[in-house]
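A short write-up of the structure that comes next.
Removed from the display is one protein chain of the complex; every other protein chain stays in position.
Let's turn to chain A:
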Amino acid sequence: MTRLRILYNGVVIGILCALLAWQSTWLQMRISLGWLIPVVTVLVYCCYLFYGKHLQQNWAIFRFSETLIISAVSFLLLLAIYQWHPLSVVLGETVRELFNADWSLSVTAGSVFVLLIIWLLVLVLDSYRHPVPKLNQGDQITKLTLQSKISLGVTIGFIILLIAGYYFIPGYRHFIDTVSVMLAKLDIKALRNYIAGFGIWGPLISTFLMVFQSILAPLPAFVLTFANAYLYGWLFGAALSWFSAMLGALLCFYIARGIGRPFAEKIVTKKALAKMDGFFNEYGDYTIIVLRLLPFVSFDEVSYGAGFTDMKVGKFLIATGIGQLPATIVYSFVGGSLGGSKLMLFMALIAVILLVVVSLFVRKILQKRQAKKKTGVPNDQV
């Protein structure tokens, strides 16, 4: 079944490459892009055959959770570039051109989608029946091993693809430019209209935007949280923002973990990382919760920072989920009230102030508790 999962990943990555290549009309007019699918599939499989035997466990990227992330990110990326109808047309043409057939575009694209969904369902069942054991030392790699070299290679490849795509794929560049300007200008209305323009796919696009802004740390996330609440009401908006922010945080965490400690030590020095470790050690498991509560601390920098420490993914997710909940609810409440009455706006403003005060208060308490732990001195004497 591992082979089936690897082949699935190969096919999905191959489809992604082929459909991204469609953005270059020069390339599209000269070769049959469908051939990229089997070529990439064979390459991925060869990588598995070569590396798979050298690793302690299965290559992490081919576990089911990573498979699901690859599928979701590929689908969202392609949907953002093409939108639904052109996406199905281009997918259909890519496959039928590969077979030099006259099949209907919609039936071809539909069959491919059905096939991939069935395939994914089989992988879901398999992941429940035969879970892949976790890496023994995967979370605490301090020396450059084959595992960490591969992770570094994959991560750098992913980042290069993201950057190169900007220069070579006009649709992708347009999307990045449009969204960046809206987020940087804090233009909530423009962002709302942009997301609404995607119709029923709006929530998916919003999720993709949140993940995108997570990678680019300087862009603010709260604009998107406002826009979600403005569009879908505060409750569904908050749920959507919370879920997508979790995905974004997880991606940042994995980028940092992919770059890995040995390589990060060379770039940002051992001392800087030790300082960060000290900070995480000082606040313990509460670090992420406290940092998430504070509205003025960059959400994404915390995720990247956590990725460089030896924190477990599960703990990181739980802390992120709890920590970002109050801010998400308050911002959604503000966003939901933007089109409403003055009383609602006033209430939202009070909620923001309360959030800041409460978060500062919580930080203070935790600091005291930590100091007490260290020195054994009672609270009132600190």
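The rule is simple: a contact is a pair of C-beta atoms (placed from the backbone, for glycine too) under 8 Å apart; a residue touches a chain by one contact, two chains touch by 3 or more; residues count from 1.
In this section, contacts and distances are computed from a predicted model.
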Which one, "Cytochrome aa3 subunit 2", "Fumarate reductase iron-sulfur subunit", "Carbohydrate ABC transporter ATP-binding protein (CUT1 family)" or "4Fe-4S ferredoxin-type domain-containing protein", is the UniProt name for the chain you do not see? "4Fe-4S ferredoxin-type domain-containing protein"
The one residue from A:Leu105, A:Leu152, A:Ile176 or A:Ala239 touching the chain left out of view is A:Leu105
Which listed residue, A:Cys47, A:Val89, A:Ile176 or A:Ile215, touches the chain dropped from view? A:Val89
Which residue of A:Leu4, A:Val42, A:Leu161 or A:Leu186 touches the chain not shown here: A:Leu4
Chain not shown, touching residues in chain A: 1, 3-4, 22, 25-26, 28-29, 32, 85-86, 89-90, 92-93, 97, 100-108, 110-111, 114-115, 118-119, 122, 126
